[in-house]
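This is the structure I want to talk about, given as structure tokens.
With one protein chain held back, the other chains of the complex are shown just where they sit.
Labels for the chains are A and B, by order of writing; each one numbers its residues from 1.
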Amino acid sequence: MNAFLARNRLIVLAYAGMVVLLLVTALFSPGFLSVSNMRSTVVLAAFVGIVALGQTFVIIGGGIDLSVPWVLNSAAIIMALLCGGQDLPLVWVMPMLLAGGAFIGLINGIGVAQFGVPPIIMTLATNVILQGLILVLTGGSPTPSAPALIQFLSVGRVGGFPVIALIWLALTLVATLLLSKAAFGRHLYALGTSATVAEFSGVPTARTTILTYVISGLTAAFAGMLLTGYSGQAYLGMGDAYLFTSIAAVAIGGASILGGSGHYLGTVAGAMVLTILTGLLPALNLSSGALLIVYGAVILLTVSIGSETFAGLGGRFRRKEG
Amino acid sequence: MSASERPLEMAQKPAEMKPAKPGIDWRGRLLDRAPFLVACLMLALIVGIYGSLQSGVFTLDEINLDTAAAMTLMLAATGQTIVLLRGGIDLSIGGMISLGTVIAATRFTDDPSTVALWTLVILTLGFLIGALNGLLISLLKLQPFLVTLATWSILNGVAMIILPTDGGSIPGWWVGFASAQFVGLTSPVWMLLALLLFWWWFRATGVGLTIQATGSNEKSAFLSGVSITRVNLVTYGLSGLFAAGAALFLVTQTGAGSPTIGKDYILPSVAAAVIGGVSLFGGRGHLAGTLIGAFVLTLIGNLVFVLHVSSYWQPVASGVILLLSVLASSVAEKAARNRVQ
Partner (left out) sequence: MDLVTVNGLSKRYGGIVALSEATFSARAGEVHALLGENGAGKSTFIQILSGAVQHDGGSILVDGQDYRPAHPDAAQARGIAAVFQELSLIPDLSVEQNIWFRHEPRTLLRTVNRGEMRRKTLALLEKYNFPTLRPDQELRRLTLAERQIVEIAKGLAKDPRILILDEATSALPAREAEWLLKLTRQLAAEGRLVIFISHRMAEVRAIADRLTIFRNGGTVAAHDANAVSDNEIVTQMIGRHLDRLYPERIATATDRIALRTKNFSSGSRLSGVDFALREGEVLGVGGLQGHGQRELFQSLFGATRASGTIELWGKPTSIGNPRQALTGKDGIALVPEDRRGQGLLLTKSVRENLTLSVIKRFTENGLLSRQKEAALVQEMVDFLRIKAGTPEQLAGTLSGGNQQKVIFGKMLLTQARVLLLYDPTRGVDVGTKGEIFQLMRDLAAKGYAILFHSSDMPELVHVADRVLVMRNGRIAATLEGDHISEEEILRAAMLETRAA
């Protein structure tokens, strides 16, 4: 148990931070812990959490995905255009767009793994290219409303639980299995720790890298469709905020931006922390500017703890030896 | 050409060192500068197409106009270039630019001495905030990406508190500065020349060399007596300073402050540098390349305009150009590496 805590200290800390935040918020705004408010908090966090799922995999593998905003936005817009408010086309539109997201991820992954393009540049380029293509496609004007079925997935409930929360839970289980219980996870952590050592150990480094970007494309596209359901329509720029929040959620969740460490369970806490903060500030009568300041401070705080923790961990092992 | 096709060229090396060949290794130099040359080629191509479709492109007026359009990005990208040479990245310039514009838009008056005072305040603030980034990176041993992501958010927040939406006002004479002419050239063109002069000084005095060396190999630089903390302070301080300068120029173009406008310059500043041949891994690159990269990104807009296609093609084109230039430099790098091995 102690070993578990030592290994996952940052993740445990992220959850501890989340609980403290919840309590503090409840202190200032007594209604915050109500069932309905918690429900809406979880729904909002789910969007961040789903986008950040792919980002977590990419970052653990030592990369970064800046193409998230417009993969998300493209999926949202194209879905709304193709469905025109009808449910039936979703049957083929949804799989097609998920495949599309995966395809963008594939291109990112191939650029990074096969051509050696730095991840920042590769994903930045696909992001602006997608942005331009979608602007050309729509002529810059908003698109029709979202189909009812997708709205159900985003805001509907099953037995009192928001559907999207259940989806998020399922995705969390899958991600945890992949990271902790599958060969892929071992390969991924090895790759992010040292690509050379991984290669010399027989890890399929190129395939693993590409897969992380594919997963990121998938989750961004999926989140885009769900978000359209939530807001009732697709609009230009709806993905922009998710670049920052997806990376922030991963960082707050205890992953190192250099790769090789972290877990999606931490990112889940990170997504919750970011969303609770959004709810805390109106309670304190603070502006959205203040929210950004708090976001920045929280990121600085968590990464500082992370760097100290690592040093502390090393010290503990040395003491054991001596 | 792959390494295996070049038999035995270097095979004798370890047994006995061949004396160095006299003369200049032209092919090596060419390969070294390949990314920069590709950027020049792109610029020439864009200007060529632009010039053949539009009259009056090759005039002083056009140069004055285009330089003004590119100057904000150039200033931001100059700071970014210094950080990239150090092997880091600075996302916080987005926050600094926003903050600079809202301070200017809320504090500048028609009184030149007030403007002078606040200009000084903005530039000092830029340097200090940048230096703070450098300090956090050094002392807490944190990653530049996350530190500057955090400070970007914080600065953006402060800007939004000062001025929640676009607005404020910029005195007309300050706006007029961007089109003021001295000896036939507008002030942006003079600024461009000043940037190049700065770069020459920066390199020639050893400040730039030390930063570049630290980005090339931090441990070697340390063993040679470089103080890494001081290098980080200066590097990120300069980046903040140039971001503040970019904000002061930007308000001459927009005539107002904006708490969100800075984010439009973060990644383009990196893109301009990369298109110009600056390495993301530190140690390699030159401001001239960055400035050309900034021109390329700016002139794509003009090109899209004269080609009579939707302006929405502009981001597509810049993305493709970015990818092409990165691929070109990675091919050149491989060729150069094969020569050494």
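To be clear about the criterion, a residue touches a chain if its C-beta (ideal position, glycine included) is under 8 Å from a C-beta of that chain, and two chains touch if they have at least 3 such contacts.
The structure displayed is predicted, hence computed values, not measured ones.
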**Message:** With touch defined as in the header, list the contact partners of the absent chain among those displayed.
**Reply:** A, B
**Message:** Tell me which of A:Leu10, A:Ile104, A:Ala190 or A:Val268 is the one touching the absent chain.
**Reply:** A:Ala190
**Complete:** Missing-chain contact among B:Val121, B:Val175, B:Val226 or B:Val320 belongs to B:Val226
**Prompt:** Of the residues listed, B:Ala213, B:Leu238, B:Val251 or B:Ala294, which one is in contact with the missing chain?
**Reply:** B:Ala213
**Request:** Determine and list the subunit A residues touching the chain excluded from the picture.
**Result:** 3, 7, 177, 180-183, 186-187, 189-190, 193-194, 196-204, 260-261, 313-315, 317-322
**Touching residues (missing chain, whole complex) on subunit B** = 2-4, 6-17, 19-21, 24-25, 28, 32, 201, 204-206, 209-210, 212-213, 216-217, 219-227, 283-284, 336, 339-341
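Going forward, only the chains that are shown with their structure count from here on.
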**Message:** Just the number, please: Cα centre separation of subunit A and subunit B in whole Å.
**Reply:** 30
**Message:** Using the touch definition from the top, list the residues of subunit B that touch subunit A in their complex.
**Reply:** 89, 136, 140-143, 145-147, 149-161, 164, 259, 267, 270-271, 274, 280-281, 310, 312-320, 322-323, 326-327, 330
**Residues of subunit A defined as touching subunit B within the complex** = 64, 66, 111, 115-118, 120-122, 124-129, 131-133, 135-136, 139-140, 244, 247-248, 251, 256-258, 287-297, 299-300, 303-304, 307-308
